[in-house]
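What you see is the complex with one protein chain gone and the rest in place.
In this document, chain identifiers A and B correspond to the written order of the chains, with residue numbering beginning at 1 in each.
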Amino acid sequence: MLLNFTISHLWHLLQSLYEGFIFYYAAAIMSLYVILAIFSALAIRQFKRRNSFVDYKSILNSPHAPGISVIAPAYNEGATIIDNVHSLLTLNYAKFEVIIVNDGSTDDTLEKLIREFELVPVKFDYQERIVTRPVKRVFRSTNPAFSKLIVVDKENGKSKADASNAGINVASYPLFLCTDVDCIIEKNTLLHMVKPFLEEEIRVIAVGATIRIANSCEVDQGVLLRVIPPKKLLPRFQELEYIRSFLLGRMAWSQMNGLIIVSGGLGLFDKEIVIKAGGYDHTSFAEDMEMITRMRRYMEENKLPYRVRYIPNSQCWTEGPSTLKVFSKQRTRWARGLIQCLTVHRRVIGNPKYGIMGLLTYPYMVLFEWLAPFLEITGLIFYVVSGLTGSINWTHTLILLLYVYSFSVAITTIAVLWDQLTFKYYDSIWQVIGLCAMAIVEPILYHPLNVFFSIRGNYFYFTGKKLAWGNMSRQGFARRQMAQAQPSEAST
Amino acid sequence: MAKKILIIEDEPVMLKTLELLFRKKGYEVVTATNGKEAMEQIRRYAPDAVITDVMMPYLPGTEIISRLRHELKNEKTPVVVISSVELDSLVEEVFALGANDFIRKPIVPAELVARVEKLLVS
């Protein structure tokens, strides 16, 4: 009797403590989101005003504009490689080269490239400034029409990072654009992305841009004809998520110079700094975030002022996973990459030596990106237990849920609204409203999936580390495997 | 019979202007707004001269010339390239591929017409 009383008492105490904590945690996230939204609104507005009358022709035409190496690794891309390379070669820019790194494909990717682009091996003096798997041959075209193309044939390194590094070693220009062959890149991308490098007083070391989901867009031979929001549910949620995270999150972080994610699908980098920082880490599951962190650390440790910038234009359309299976792989990998990166760079967290990244970005990543799924799960368990023991205040629970829910719908709607007010990629208002409406079901249908896969990623990280390693690293080409849901185990 | 000119240019205003300019001079004009369309037009109409921009979707102007000269084995149809790019390397590349003339933007309409006419005569 007495025991019973104490337990229920304790339970109540715990319950109110927990409710309080959740409440303040949610309030903190919300105020952060509001701050980020305001920052990014100001940044986008400023960006629009400064760039509304820019005539990019002076970059396009000038012999003094910096050259750019476009690096795209390819692994078993035989089906689409020709169209994709053609479309990379039509980018609007004067001084650029396209480097395709054939990462030991087991299909006819290389043969197709050789045939289509009249390639021959050249006596390339390969300098391994970043250590990679061996490069076998370097090809160039005998046809002057393809003088911009370089094809590197290397041994499979089981990761996009390793292939990108080989591309960096071959690159001859001071800047390089890292992308995937299956990304559809808008033709003025290089012009837009190079501008931040040229117009800042402080050295810019990397620039990112918005990526969106291409699943339902009209695409012909690698050329984007019409932008249409994804029709299937899962990619549609991703589109919404991308708009929100790019436009609200990254734009604001860029404004504060705290950006650490320049997506692997599209990023323009200062080659010198990348090489000094050691290039991509092929053991990382989040090589893009990991490398920016390392570049930033290099700059901070050498006391060099720098910026990592982000432009709000949508420059790249990519195929998002359309089945749950592939999606789960992608997200599990992302979660795993996050915790891995946070562990590797734990010295950065809260360290004033690393500036904004140490004081704001990393603590934010730990508290709100990494921790959030755990809190949500414990919260769920907590409420289930309370419900079972009958000690739940249903009104309060409902109100708290509604509080988080309505806020998240509002913030997503703001992001879509911003995108629409400033850029207008979709033709019709119904497409926009259709997308907006997804925000209403997103917290119920889509968000739980993300939470689950995050936990799964962490679980893999903490337990099955060694076991899952070889298995997981094959997903270096996350996007590729989305297209072929079942990667053949024997292929690598 | 009027000579046929193919104009390839992805900016619609520019294309329309050039099209009407040559029409008025008494040519038959066919147009294309990208590299893919351009190749179709070349095959279908066998133009007497080609005027092309460099940066375009599907295939850049350089590749159009290359395909015309090598794939279609057409050595004689004159090709005039118009571009605003200032790089010498581009000019070299274009001539190496077999273009007959290179005109920098901004274009002087009378000059463009005269150069195309000269190529058509010779």
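Assume a contact is a pair of C-beta atoms (placed from the backbone, for glycine too) under 8 Å apart; a residue touches a chain by one contact, two chains touch by 3 or more.
By our rule, contacts and distances are computed from a predicted model.
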Looking at UniProt, which of "Urease accessory protein UreD", "HEAT repeat-containing protein", "sn-glycerol-3-phosphate transport system permease protein UgpA" or "3-oxoacyl-[acyl-carrier-protein] reductase" names the chain that isn't shown? "HEAT repeat-containing protein"
Please identify which of the visible chains the hidden chain touches across the whole complex. A, B
Just one of A:S8, A:T106, A:T378 or A:S406 touches the chain that is missing; which is it? A:S406
What chain B residues would touch the chain not displayed? 13-14, 16-17, 20-21, 24, 89, 105-111
Residue numbers in chain A that touch the chain omitted from display: 19-20, 23, 27, 30, 49-50, 52-53, 57-59, 61-62, 64-66, 97, 120, 122-125, 127, 140-142, 147, 172-173, 195, 197-201, 396, 399-400, 402-403, 406-407, 409-410, 413-414, 416-417, 420-421, 424, 429, 432-433, 436
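Everything that follows uses one rule, which is that only the chains that are shown with their structure count from here on.
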For chain A and chain B, what's the span in angstrom between their mean Cα positions? 41
In the complex, the residues of chain A that touch chain B are 57, 60-63, 86-87, 89-90, 92, 94-95, 143-147, 187, 221, 223
Enumerate the contact residues on chain B facing chain A in the complex. 34-36, 55-60, 62-63, 65-67, 70, 84-88, 90, 93, 96-97
